[in-house]
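Here the complex is missing one protein chain, while the rest keep their positions.
And then chain A:
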Amino acid sequence: MTDLQLTSTAADGTAQAPGRGASTSGTASPRKHRPRQMGRRTLRHVVMILASIVMIYPLLWMVVSSLRPNDEIFRNPSLLPISLDFSNYERGWESLAQPFSHYLINSTLLVLGCVIGNLIACSLTAYAFARLKFWGRNIAFAVMLMTLMLPIHVVIVPQYIIFSQTGWVNTMLPLILPKFLATDAFFVFLMVQFIRGIPRELDEAARIDGCGHFRIFFQVILPLMLPALATTTIFTFMWMWNDFFGSLIYLTSPENFTVPLALKSFLDTQGSSDWGAMFAMSVVSLIPLFLVFLFGQRFLIKGFATTGIK
């Protein structure tokens, strides 16, 4: 499938080869080239639409299949007919030790704790890196950027030992506490970039008015960096809603399971029998992500692009 995409896009690129020349030097004979350009444009859309279908079809099919009787999931690869049989959802909701809402609540609590932690700790750290001059700042900044690339595995075993001694294993604390200590370097970096873009004159005006750094941070910088805070909130939400490795290690008893662990235990207990119910709960687990994507896309794309580029 991907091969197809590759070759067809490449072919489109070559077909276009004279295109740009034609469009800019085309003032001499604009009419002559128009049909060919139209053809290219149509071809490009055809390629894009095909690629879109390949990308989105599995998702649509899962949603449609979750509303079908179990045996049909293995017989009908098409999206039609659309049935509205919610029995998979009813069965899936109740088929684990706790109703599925229990896991949704657990995940919500985890995400909430992590979002609050990241917002507070990362913004404080970012302000220091972006605005304060203190001893060792550049080294600390480089070290922070390096932790961005550090595999979590190299710290997870001793972390587990520490948290098992404090009795926090099987609670959410090992997952939430690090966020209050600004361990998500990605967001610190994102916020540093953002604060650097805020004109220093604003700080200086506040300083002349007698503000200290804490007031400048809270009353000048923080209100101006709302877009960066929104991006952080959305990414933290997405990542922690999907968090699997950490949750798998720290949350051991079923009543503490988050949504990803609940889905995993579904797979363990149901084996490969009740796919309808599994699809239904999978769809439920994706709905919050989808909503965040729908309403927060602007921040997601901006956040990603700015940490990548600027």
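Simple rule for what comes next: a contact is a pair of C-beta atoms (placed from the backbone, for glycine too) under 8 Å apart; a residue touches a chain by one contact, two chains touch by 3 or more; residues count from 1.
Criterion: contacts and distances are computed from a predicted model.
J.: Given the choices "Dipeptide transport system ATP-binding protein", "Beta-lysine 5,6-aminomutase beta subunit", "Sugar ABC transporter permease" or "Urease accessory protein UreD", state the protein name listed in UniProt for the chain not shown.
T.: "Sugar ABC transporter permease"
J.: For a quick check of understanding: of A:P77, A:P199 or A:P223, which residue touches the chain that isn't displayed?
T.: The missing chain is touched by A:P77.
J.: With the missing chain put back, one of A:M38, A:L202 or A:L267 would touch it. Which one?
T.: Of all options in A:M38, A:L202 or A:L267, contact with the hidden chain holds for A:L267.
J.: For chain A, enumerate the residues touching the unshown chain of the complex.
T.: Counting over the whole complex, chain A touches the hidden chain at residues 1-2, 5-6, 9-10, 12-14, 16-21, 24-25, 44-45, 47-48, 51-52, 55-56, 58-59, 61-62, 73-77, 120-121, 124-125, 127-128, 132-135, 137-138, 140-162, 164, 177-178, 180-183, 186, 188-189, 212-214, 217, 238-239, 241-242, 244-245, 248-249, 259-260, 263-264, 266-268, 272, 275, 278-279, 281-283, 285-286, 289-290, 293, 297, 300-301, 304-310.
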